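With one protein chain withheld, the remaining protein chains of the complex are depicted in position.
First chain written, first letter: the chains are A and B, and each begins at residue 1.
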Amino acid sequence: VGPPVFTSDRLYDVTPPGVVMGLAWTPMGGATLYIETQITSGFKPRPKAGEDEVEFPASDDKKDEDGNSGRAGLIVTGQLGDVMKESSSLAYSYAKRFVAENFAKNHFFDNASLHLHVPAGATPKDGPSAGVTMVTSMVSLATDKEVDPDIAMTGEISLTGKVLPVGGIKEKIIAAKREGVKRIIMPEENRKDYDELLDFIRKDIDVYFAKTYQDVYNVAFSQSK
Amino acid sequence: VGPPVFTSDRLYDVTPPGVVMGLAWTPMGGATLYIETQITSGFKPRPKAGEDEVEFPASDDKKDEDGNSGRAGLIVTGQLGDVMKESSSLAYSYAKRFVAENFAKNHFFDNASLHLHVPAGATPKDGPSAGVTMVTSMVSLATDKEVDPDIAMTGEISLTGKVLPVGGIKEKIIAAKREGVKRIIMPEENRKDYDELLDFIRKDIDVYFAKTYQDVYNVAFSQSK
Partner (left out) sequence: VGPPVFTSDRLYDVTPPGVVMGLAWTPMGGATLYIETQITSGFKPRPKAGEDEVEFPASDDKKDEDGNSGRAGLIVTGQLGDVMKESSSLAYSYAKRFVAENFAKNHFFDNASLHLHVPAGATPKDGPSAGVTMVTSMVSLATDKEVDPDIAMTGEISLTGKVLPVGGIKEKIIAAKREGVKRIIMPEENRKDYDELLDFIRKDIDVYFAKTYQDVYNVAFSQSK
């Protein structure tokens, strides 16, 4: 107890599918945090990674799954405030759409019961700026692809996949560099905030500006494609 | 962080089906905002746009859909207050009725699980004046038709499709013009408020007065019919 502190300093050396590093703003400065999404039912044998497109066939189990645990859905934990809870709901809706539109054979979301958590579990968190990170976490899990290493991201997501601007760009960049992040994805609409930063803050880190989630996806998974 | 601000300034150059520009009144003046509605399950291949009437056949899947995600229903996000949440419920009921009465073959709402969001996700919003915008967003999605470009709208909706008057007409017109809107749809009962405005506010923008939702529909989709 005392002021909330983000304790996510390099919790992961490499992030498995479903885990993505985000950037948060706190009253004490920027911080990195991880979004973790995992499947809690349905544990199908995973398709092999490395193939061009993962195939999650439409399940025959569907009609058998009457229990809550078998139902497609999302639960969230991590002391998320109202805005961040809504943001996770939004991310879930959009991730389903993104996968449906880009991976025709992937029916992952039809049967997957998902759990999204944001460590540390006792630290209250809020705000919409983890939207793109949450989407990426779910897309990563659904496609069984790891996000490229040393990437962090920030940005609000709209229901149609627009990436909306966020606050605290300077603090977030400083925090990302402190954690050894090499590339940041941020909203196109924050380019003006970035351009105003001093050179010593901007150096040693690559920044990618995203207008839509497709832009985020292209950077985040460029090495696993 | 600071006073809530509507940051929707031309988030969309053109609005896809399901997205409609509304007008809001805030303590700091008028603002444009977008209502986004998307389908979150069922992802049926969309019928081709441009046809006279989209055909969403009554689904055979219906009895198979045991999961929550497959159920017809509406979830809403965007930090909406109680009145605005009720307004979305009202819009949903009326949109179903409007489509059923006007598009006999369109069973879109029977199976669609919908998500309505109002960016920006962290800005609290309330009031009934987005009612017609919400209905239009849902009708647009159900019929797979885009709203004509450069249209914004405001108005409370009743359960039977009456368009009820709203506040802040002057501020809303100023905000719409600032965003490059060319046509506004507003309630007939606000005509007196409009008539009292100075000429310089009224010029350069066309205003359409609606008594019922049918009037709104006729203007909003005039080019896609």
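In the analysis below, contacts are C-beta pairs under 8 Å (C-beta built on N, C-alpha and C of every residue); 3 or more make two chains touch, one makes a residue touch a chain.
Worth saying up front: this structure is predicted, and the values here are computed from it rather than measured.
Contacts of the undrawn chain with the visible chains, over the full complex, involve B.
Only one of B:V76, B:L90 or B:A122 touches the absent chain when the whole complex is considered: B:L90.
In the full complex, chain B makes contact with the omitted chain through residues 25, 62-63, 65-66, 71-73, 82-83, 86-87, 89-90, 92-94, 96-97, 100-101, 109-111, 127-128, 131, 156, 158-160, 162, 164-165, 167-168, 189.
One rule holds for everything that comes next: only the chains that are shown with their structure count from here on.
Between chain A and chain B the CA-based rotation angle works out to 60°, given as a multiple of 5.
Distance from the chain A centre to the chain B centre is 29 Å, each centre being the mean of its Cα atoms.
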